[in-house]
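Below: one structure, written as C-alpha cells.
For this view, one protein chain was removed and the others were kept in their places.
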C-alpha cells in the first residue's frame, strides 16, 4: 500500500509538467486535465485513508523509501515519505479542498487566456504541499516548504502585468525566505545535535538532547512557521497576497499553505515538548497574531483583505493551541481542518460576489446582494456562522476547545492567553458580522456609483471584458462555481460536530501528537458560556454600527485605532522605513564603495605608476651631457658603495 | 603504455582550435560547425574518462607521467581524482552550449581586411580555453598546472577584449574602449596573481626540489621533506593569492563585473562557469594538499573573507542596473560559498563546494545565456530598458525565471543541494559564520526576484513589444541545462559518489575529522 | 722621485677629462676630453709598469694609443657628418630624441 503514497504527489506533479511544458495546444483542455489529476490525487488519498482505517491505531504509519538523495558521510538525506494520521489528515484536506477549488476555478478563470498556466501552477502547488506534509525528514520537507512558496509566488503574481501583483508576489517570497532561514538553521542545528534530521530518530531522541539546543531548534522552527503562516512579526505579506486570483486566496492563503506552519510545529511536537520556553514564545506569538489579525480585519473595506485578516487571526488560534503542547495539538489541527472548510468557503463566496460585481472588492460598494445571489448568500452565511463559532457549527467545536486549553495553561499565563482568545472570539464575531452586513444587507450602494478610475488596484482583466464604467448587474455564479461552495458549506456546518462526537478526531490523531487533558481553572461550561457572551457582544456591536444606520460609501476618517488598523497597524510602514529604505541606502553606498574604494585602490596604483613613469621619463632629456652626468654619478656611487661595503 | 586518455581529452580541443583558426575567411559557418563538433567530441572523451574512472580506486587515476624539463624538476604528470573528473565533465559539457549560444556573436564587423577572421578566431579561442582548463584540472604537477593556469589568460583576454555585445548605449567606439579596459583589467589582475604565485612556485622548488604532488606528499610523509612553518605560510599565501584573484574572492573581485559586463554572454559564462572554477579547484587541490598546516592557520581569515564575499556580492547585485553586472556580483557571492565550503574543512563543506562548482556552472550558464538572448534582442544591458517581457516572450521569461530560481538555490534545483551542504558543513564547525552565510539566501532571493520583476513583469514596454520568443537554437541551448538542473536537484548521488572519496582524501591530507553530533540518533 | 705622484697626476688628468666631457658643449672638445682621459690611463699604465718592473703596462699603453687613434677616425667621421648636416657641432643641439 505504501507504493501509492508517491502517486499522491506524482499525479498533480505530472499535471503541472504537462500543462506548463505542453504549451498553447493544451489551452482547450488544460483546466480539465488539472482538475482531473488533482481529483485523482484525492481519490488515492481516500484509498489510503481507507487503508489506514483498516489498521489498528499503532500500525497506521506507512513509510515509502524511494531513493537516497544527498549522501555525504554522516549527512544522509533520503527521499522518503511518511504517511501517518497527521499527514493523512492534511492529504485529505489539501486534495479535497484543492479539487473543489480546481473545479471552482474552471468557472472563475473562464475568461483568462492564460487559464492553462493557472491550472499548471495550481497542480504544482498541490504537489509541493503534499510533499511538504508527506516528507519523512526536515530537508525533504524544506523542498515542499519552498515549493509551495514558489507556487504561491507564481499565483499571487499571476496577473504579472499589474505592478502591484508582481510586487506582492515578490514580497511574499522574500518574507517567506526570512522564515526559510529559520528552517534551514533549524535543520543544521538538528544535524549537529542528532547527526540526522529524519523525523523518526530525531523525535525519538528529542528528550536526550540539551534543552538549550532544543530551545534554539524550536525557536528556529517557530521563525519558519511565522513566515509561512503569516504570524507576527512576519505577517506582512498575507494582506498583499490577496492580489492573486480569489481561488488562490482560498486554497493557498486560507485553507492549506498558510497552515503549514502549524503542521511544522505539531510535527515537531517532541522537540517543543522538551523546550517549554520556546513553547511559551509560540503561545505568545499565537495570541498576539490572533488579536492583530482580528483588529486588522475589523477595519478593512476590501472584502478579501478583511478575510485575510481573519485568516491571520484564526491561524493565530491554531498556533496558540500548538504552543500549549499536548493539551492543544489535536485541537490546533482540528481547528485547522474546520477552518480549511469555512474559510475556503468564505473566500469562494467572496470570489463569487466579485465575479458578479465586475471584480469590485470594496464592500462599501456592495450591499443588499442577498437577493441577487442567493446561493452565494447562503453558503457564505453558513461559513460566517461557522467562523464566529455559532453553536453546533464546526467553528464552535474547534475554537471552543482551544480557548479551554488556553485557560488550562494555568497561572497568569493561562488567564492572559485565555483572555486574549476570548477577546479574539468577540472581535471575530464583530468583523465577520460587519462583512456579512456590508455585503448582503443594507441598501444597494453599487447603484449609480461614480465611475471607477481605471488604475484602481483591484482591476482584474476579467473587468475589461465587461466594460469599465458599466453599472454592475449582480448575478449568481455558474454551477461549476456554486457546487464547490455548497460542498464546503456543508463541511463547515457538520465538520466540527462530526469530529467531536465521541472525540473521533482526538483518537485518530492522538497516536501521533499525543494528548493530555489540561486541568482548567474554569469548567468547560463556563468557558463556553463566556465565549457565547463575547460572540453575542461582537455581533451586537457590529449590528449597531453597520446594521441599523446606513454604511457610508466612502470610509469615514474613523478612530485612531481604525486608521492604524487600515494601515495594518503600521507594521508595513515600519518594514518600509527600516528594511526597504535602509537596504536601498546600504546597497547604493556599497556600490559606491566598490567603485571608488575597492576598485579605486587598484586603478590608483596603476595611475600612480603612470605618474611615476611620467616623472622619471623627464630625466631622459635628450642631452648627451646629462646622460654623461648620470653615468659619472653612477660610477661615483658604484665606487662609493663598493668602498662602503668593504668599510662595514 | 596505455592510451593517454587525459592528454587526448585536452589535446583534442587544442587541435580543434588550430583547425578552426585555419578555416578560410569565407567559410565562417564551416568554422562554427567544426568547433561544435570538436567540443562534442571532447564531451564524448570526457564521458569516457567519467566511465573509466573508478570512485573507489586509487586517488589519482588514468595517470600519465613523462619527463619534461629535467632542469626544473618538471615532469608532465597528469591524473584525475573525483573532484577533477567532475569539473572536467562540467567543462566539456558546457562548451558545446557556449559555442551554440555564441553562434552569431562573432559574425564579422565591416572593418578589417579580407584576412581578418573574427569568427574563426572566436571559436578557436573558446576551444583553446577549453583545452587549457581541462589540462589544468588534470595536472598533478604544480609546474604543469601553473603553466596552463597562466597561459589560459591569453585566449580569455582576447575573447573578452575582442568580442562584445553588438549594440551598445554609447556606440561602438565607446564599447571598444570599455571592452579593452575590461580585458586589460582581467589580464593584469590575474597576471599579478599568477606572478606572485610564480614566486611561490619557485620557492616551492627551492624547498622541495620538484613539483610532483605525489612525490612532495610522500617526501613529507617519510620526513625527508620538512617545511619551516614560516616558509609554508609564505608559499601558501603566494598560491592562495593567485587562486583568490581567479575565484574571485573579496576584495580581489572587481575585475569580474567588468569582464562579464563587457564580454558576450557565452564568454561571460566561460569566465564564471569554467575558468574561475580553476581557482577554487586549485585551492582544494594545491593549497590544502601542499600546505595543510598553513591552510589551517589561514582558515579563520579566509572564512571571514568568504562570508564578506557572500553578503557583499549579494548586496551589490541588488544595487546593479546592468543585467550582466548583476549576474557577475551574484557569482561573486556564490564563489564566497564555494570558498567557505572548501575551508570549513568538513566533508559536507568540501563535497558541497565541489558540487557547488558544478551546479553553479550549470545554473549561471542557464541564467546568463538566457540573459544574453534577451540582451541580443533589445540591444541593451540595462534592466530599466525592459519590462513586461513575459507577456510577449513567455518561454524566454520562463527559462529566465528557472535560471534565476536556480541562482537563488530553490530546493528541488541542483544548487540547493550544494549550497545547503556548504552551509551545514560550515555550521557544524563554525556556527556563527554558518548563520551569517545563511542570510545570504534572503539576499539571493532579493536580487533574483527584483531582476525578474523589473525585466519580465509589469506593463509591456513599447521597445520590447515586438520581441520574438526563444528560437529553436536557443531552446536547444537552454532546455538541456534546465533538465540537468532539475535532475541534479532531485538526484545528485551520481556526482556525490564520485566526489566523496576524493574529499575524504583531502580531509585526511589536512588531518581533519567531522565534528560529532551531540546525540547519536542516526540509525 | 716617488712614482706614486705620477699616479696622482694621472688621476688628476682623468678627472679633468671627465669634467670636460660633462661641461663642454662642442662635440670635438668633448671628444678631446675623452682622449685626455685615455691618456691619463696611459700614464697610469706606464707608472704601474715602472712600479711592478714588468713591461705589460708599457705595451698596453701602445695598444691604447692605437685604439684611441681608431676612435678618432670613427669619432671624427661621425661628428663631421653631423656638423655638415646641422652646421653646428654642439652636443646639446643634437637632442631630437628624448623622453
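Per-chain numbering from 1; labels A, B and C assigned in written order.
FYI, a contact is a pair of C-beta atoms (placed from the backbone, for glycine too) under 8 Å apart; a residue touches a chain by one contact, two chains touch by 3 or more.
In this section, contacts and distances are computed from a predicted model.
For the omitted chain of this complex, the UniProt record lists the protein as "NADH-quinone oxidoreductase subunit N", which is one of "NADH-quinone oxidoreductase subunit N", "ABC transporter ATP-binding protein", "Multicomponent Na+:H+ antiporter subunit D" or "Sarcosine oxidase subunit delta".
Taking the full assembly into account, the omitted chain touches A, B, C. Note that of B:15, B:37, B:58 or B:199, the residue touching the chain absent from this view is B:199. Contact with the chain not shown here comes from a single listed residue; of B:33, B:68 or B:491, that residue is B:68.
Only one residue from B:13, B:161 or B:458 touches the chain missing from this view: B:161. Listed here are the chain A residues that touch the chain not shown: 606, 609-610, 612-614, 616-617, 619-620, 622, 624, 626-628, 630-631, 633-635, 637-639, 641-643, 645-646.
Not every partner is drawn; the one left out touches chain B at residues 67-72, 111-113, 115-117, 146-148, 150-151, 153-154, 157-158, 161-162, 173, 176, 179-180, 183-184, 187-188, 191-192, 195-196, 198-199, 202-203, 205-206.
Although one chain is not shown, part of chain C still touches it, namely residues 7, 10, 14, 17-18, 21, 27, 30-31, 34, 37-38, 40-41, 44-45, 47-48, 51-54, 56-57, 60, 63-64, 67, 70-71, 74-75, 77-79, 81-82, 84-86, 91, 94-98.
The criterion applied here is as follows: only the chains that are shown with their structure count from here on.
Chain contacts here run in a simple line, from one end chain through to the other with no loop closing. Contact tally for A-C versus A-B: the pair with more C-beta pairs in contact is A-B.
Each chain's centre was taken as the mean of its CA atoms, and the one lying most distant from chain B is C. Rounded to a whole number, the gap between the C-alpha centres of chain B and chain C is 65 angstrom.
Centres computed as Cα averages put chain A at a distance of 97 Å from chain C. With centres set at the average Cα position, the gap from chain A to chain B is 37 Å. Shown for chain C are the residues that touch two or more other chains, of which there are none.
Among the residues of chain B, none is found touching two or more other chains. Interface of chain B with chain A (complex): residues 185, 188-189, 250-251, 253-254, 312, 315-316, 318-320, 347-348, 351-352, 388, 390-391, 398, 405, 410-412, 416-417, 420-421, 423-424, 427-428, 431, 434-435, 438-439, 441-442, 445-446, 449-450, 453, 456-460, 490-493, 496-497, 500, 503-504, 514-523. For chain A in complex with chain C, the touching residues are 617-618, 620-625, 628-629, 632. Taken together, the chain A residues at the contact with chain B in this complex read 20, 67-76, 79, 139, 142-143, 145-147, 150, 153, 157, 160-161, 163, 165-167, 170, 173-174, 177-178, 180-181, 184-185, 187-189, 191-196, 201-202, 204-205, 208-210, 213, 583, 586-588, 590-591, 594, 598-599, 602, 606.
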